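Missing here is one protein chain; the remaining ones are kept as they sit in the complex.
This part shows chain A:
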Amino acid sequence: MSARRATVRVGGWSLRLRPRTVAVSSLLVLAALAIAVVNLSTGDFPVPFGEVVRSLLGTASDGTGYVVRELRLPRVAVAMLVGAALGISGAIFQSLTRNPLGSPDFIGLTVGAATGGLVVMLLLGGSGLSVAAGALVGCLVTFAVIYLLAFRRGAQPVRLVLMGIGVSTMLVAFDTLLIVRAKLEGAMQAHRWLIGSVNSSTMLEVALIGGALVVLLPPLVRYGRELEMLSLGDEAAVAHGVRAERSRLVLAVISVALAAVATAVAGPIAFVALAAPQLASRLTRAPGANIGAAAAMGAFLLTASDWIGRRVLPLDLPVGVVTAALGGLYLTWLLAGEWRRGRQLV
């Protein structure tokens, strides 16, 4: 047996791991944590690393503790958790649709969430938590519509992607209409939200996205293995004991829920869901969705983008601008690579 796989056995239990995947994921998490500490220590009021650690442990002075825990920690935590959620969401959807472009930001889920948020913000005059609720509802409704439109003898992957792109285009047009018809102040606020940002995160947002991850983790672990089998095609999956249609729906709902909560908390952040799973599987060189590695990569990407947006560039840019710019570069590279290898994405 080669070293690509390692088996851990305890009594009658056994776990099968890929050492390379474990190493890559651990390094990504460590890198994300390191950048997070940098983000906690830098700002208008610099805090030395030692003080950061003491603040987190609750043994620093009140002032420093307030800055680190109350002002900076929520932003840093939301960046990591939203990144992880988007990574997972993208990994599931790309695997279900067997297409790197089948990620939530491409097939209209993020746009649906944005529309939901905008409707609440501009038409109903809501703000804060109600915008998040709007985004959540928008995302779920959009998915239901896409799923039902694509459903004929089962939800076929290509139909899901094409239907998603179609619906998403209509929703973008509707979003533009909403903004154009809004008052200047509302339009500016809407535009800021649409970029996607973790700037004004509070502990409430941390609880929302953290709670979603905790609740969805058990079904994710349970159905993650079936995701591997679904990639063999429905007939083979059923033949090996997977209830394909149900399993696909459960996985899709987990993915949609994560994308929805992430968008509700941080606005429609571009490209993390698309890029994180692809980068993760290139680094791990493992087949399949690589959900764990994608989550680690998502957390790293978003934390790093937040750091670049705040510290590297001359102005304090929202994280969505950075991810969009990096994502554009990445997508170009991905497409060029696939063409060189003579493969087609769609």
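Some points to look at:
Here, contacts are C-beta pairs under 8 Å (C-beta built on N, C-alpha and C of every residue); 3 or more make two chains touch, one makes a residue touch a chain; residues count from 1.
Methods note: contacts and distances are computed from a predicted model.
Per its UniProt entry, the chain excluded from the display bears the name "Iron complex transport system ATP-binding protein", taken from "Lactate utilization protein", "4Fe-4S dicluster domain-containing protein", "Spore germination protein" or "Iron complex transport system ATP-binding protein".
The chain omitted from view is touched by exactly one of A:V242, A:V256, A:L279 or A:L317, namely A:V242.
Contact with the omitted chain, checked across A:T21, A:S41 or A:S281, is made by A:S281. Chain A residues in contact with the hidden partner, per the touch definition given at the top, are 1-2, 4-5, 7, 12-16, 98, 153, 221-222, 225, 228-229, 231-236, 238-243, 281, 285-288.
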